[in-house]
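Other chains of the complex are left out, but the ones given are in their true place.
For reference, chains read A and B in written order, and residue numbers begin at 1 within each chain.
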Amino acid sequence: MNLSRRDFLVSGSAALAGAAPLLAGMTPLSAQTPAPVQPEAGALGYTPVITPNGSTMPWVMKDGVKEFHIIAEPVKREFAPGMVVNCWGYNGQTPGPTIEAVEGDHVRFYVTNKLPEATTIHWHGVLLPNGMDGVSGLTQPHIQPGETFVYEFTLRQHGTQMYHPHSDEMVQMAMGMVGFFIIHPKEPAGPKIDRDFAIFLGEWAIAPGTSTPNPSVMTDFNIFTFNSRAFPGTAPLVVRQNDRTRIRIGNLSMDNHPMHLHGHRFFITGTDGGPIPPSAQIPHATVDVPPGTAADLEFIADNPGDWAFHCHKSHHTMNAMNHDIPNMIGVQQDKVADKIGQMFPMYMAMGNNGMGDMTEMQMSGPPNTLPMMGGDGPYGSLEMGGMFTVLKVRENLASYDDPGWYKAPAGTSARKVDAPPQT
Amino acid sequence: MNLSRRDFLVSGSAALAGAAPLLAGMTPLSAQTPAPVQPEAGALGYTPVITPNGSTMPWVMKDGVKEFHIIAEPVKREFAPGMVVNCWGYNGQTPGPTIEAVEGDHVRFYVTNKLPEATTIHWHGVLLPNGMDGVSGLTQPHIQPGETFVYEFTLRQHGTQMYHPHSDEMVQMAMGMVGFFIIHPKEPAGPKIDRDFAIFLGEWAIAPGTSTPNPSVMTDFNIFTFNSRAFPGTAPLVVRQNDRTRIRIGNLSMDNHPMHLHGHRFFITGTDGGPIPPSAQIPHATVDVPPGTAADLEFIADNPGDWAFHCHKSHHTMNAMNHDIPNMIGVQQDKVADKIGQMFPMYMAMGNNGMGDMTEMQMSGPPNTLPMMGGDGPYGSLEMGGMFTVLKVRENLASYDDPGWYKAPAGTSARKVDAPPQT
């Protein structure tokens, strides 16, 4: 990394362009989702991480120190078209931009507090001097509104770490203040990673018709996100066939989330404690990611197609749901629903035949509230929401732009038949 | 597997007899639990899996293809004597019959939809062509009521996989639509398994006095099951001493369930991603099984006796419980309870000395509701319910039929003494 000895401004090109104003201290309360950053390797010496629906944090080299500026501030975030949420985050974003550095780097973080209350930053999983650990009251004073603190330390490890407040922690993390801190190895072991994604899991309690998360809720969440976006607002993960692919998952929510990938078997190769030795790596189709942890999922994307990638708790692939409604399965309620509907125009009864029909109803919900499930695919509604996206594996791919829907070769799809076989 | 080259109808004998009518398209809404299938190896080339309180799915060989017929339909399921539930399932059962096949098999599934809404089947953890993945909207159209779809693919892995809908998934899985898809290795590595069980974990929200699960409930479940049976309705697991035993656990519920086995140390040898290499296998007395995953527990049953096997969340070994009742421990409430009882004849106060007494009360509960805890053993009430059964390890066992209660040799049991020692 001779490179890092020179003073220059570097980052993924998209991040650089999009995030530059932040360095001047602006506070964009934009509802726009930044374009996914897809930096190319080259001069960096590593495969840059892609943060879908997010970005990489720019830095400046100053006398051999990699210098970042982090602004804690309120952020308006569009979770999906039709829903904008009053969050707190970093540099105009939630999750905060992904920090990328290399083992051995000396890093410096200026942290400016533009929130209405005190904060700090804890560098989760990073091995550093005690005074840099960011625990308010224990290792440093609170960073009061308007103040700037500086942290600096040398990186003596590699892996998937995180950053988040350690001051009024419950409220601030529930409002969206989380981010990745990814440290690349100085001398990588094992085969080269071709595509390296980073996804933060989030869960939120946002009452239908409102816009601000309720941090006092402990278990009864109703919105579930990847990088603070809910399906169908989540960007797809696009890879070339046979790309060695890594998906880094971070979780600072209140629940375990079992992440399921279709069509592939993956291994867990790292945690927030660093790389797992090959002898201890375990294959999975679904891996549980507990709160306060990170997991690196690694696999060869050898199976062409559009593959669902989602949390396997079925309520976590739904949007804006009330989890305590009367049960109408098997109940004939058409006439009753009509009568109630005359009194309460927004009333929608739970389906007496299940909920599949709901995606097709043309009803108006409360303002700023996503439909419970939806997402149109090539064959109709996916009936999904929340923590859901699609891994797109393609044989021939000119660029990593979204290639549209997969076309299965003839004879390789489930097909309707006129009648079941006679036996 | 020359065997599989011939066209014939084969399955565990009990399954064959019991399930044959299904092949003709009948829909048995029976409250009866099928007798446990205990197929013997022999011609199959593998140790068949036992699905306690369930069955193995029959198949037909057609020109070298193993052909199954799966009917998605409403099912009435007796959870335990005294409680019948309106579920949805497959081939008259919940969980659906266990699919068994061998690595290298070419399999074909006809799936007929007899539900009141659309469905699909996703083959969880199975490596297959994208068009066969069963994700409604994404990889295929919904299977509408009355329609039949056909899936086919070649098995290129082995392990404990699952099948379930990927269409109105939250509702359909909560109603009971889950099943095992077990792929035996073509050339088994490691020692032969003598007894191979498969147990699906389930949790349900069924208000006392009602019969239909409420799929909108996310956390507040009140009935917990092994293969859709609640203790004391669960079949025991019977093994011979020193049998190499595997218990495959599948979980498509909303909670992690930590499975605890008494008297033995077991290793986790596989997940829904396949076998775990020996170097990465970890010993446990309790292993957490998250939603969307499967776990293979393997051990030598070297310790004779009746050993509890259960979820270690204490509310999950209870039936029909209201988890939000006033706390009366330490409160003298006898007179108050009498007065309330005059007004509400079914009122039962929570015990002021704990809840142990409740198993002995002779009170009438709401209709179609199991007692909170019970299950009589050789020494009185076990005070258990839900996700609980007994592993019966016996030195001399003529058959795998239930051998009754274990008799401990003299001097090997806890005993009452007149008084504690003086020290």
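Going forward, a contact is a pair of C-beta atoms (placed from the backbone, for glycine too) under 8 Å apart; a residue touches a chain by one contact, two chains touch by 3 or more.
Keep in mind it's a predicted model, so treat the numbers as computed, not measured.
Sequence-identical chains make up the whole complex; the displayed set comprises 2, and the total in this structure is 3 copies.
Here is the rule we go by: only the chains that are shown with their structure count from here on.
Overlaying subunit A onto subunit B using CA atoms gives a rotation of 120 degrees, to the nearest 5. By the touch criterion given at the top, residues 9, 23-25, 60, 67, 69, 86, 110, 112, 115-118, 120, 122, 124-125, 127-143, 147-151, 157, 161, 166-175, 205, 207, 210, 212-220, 252, 254, 256, 271-277, 279-280, 288, 290-293 of subunit B touch subunit A in their complex. Taken in their complex, subunit A has these residues touching subunit B: 219-220, 256, 258, 260, 262-266, 279-288, 303-308, 311-315, 317-318, 321-327, 329-330, 350-357, 375-384, 390, 406, 408, 412-421, 423.
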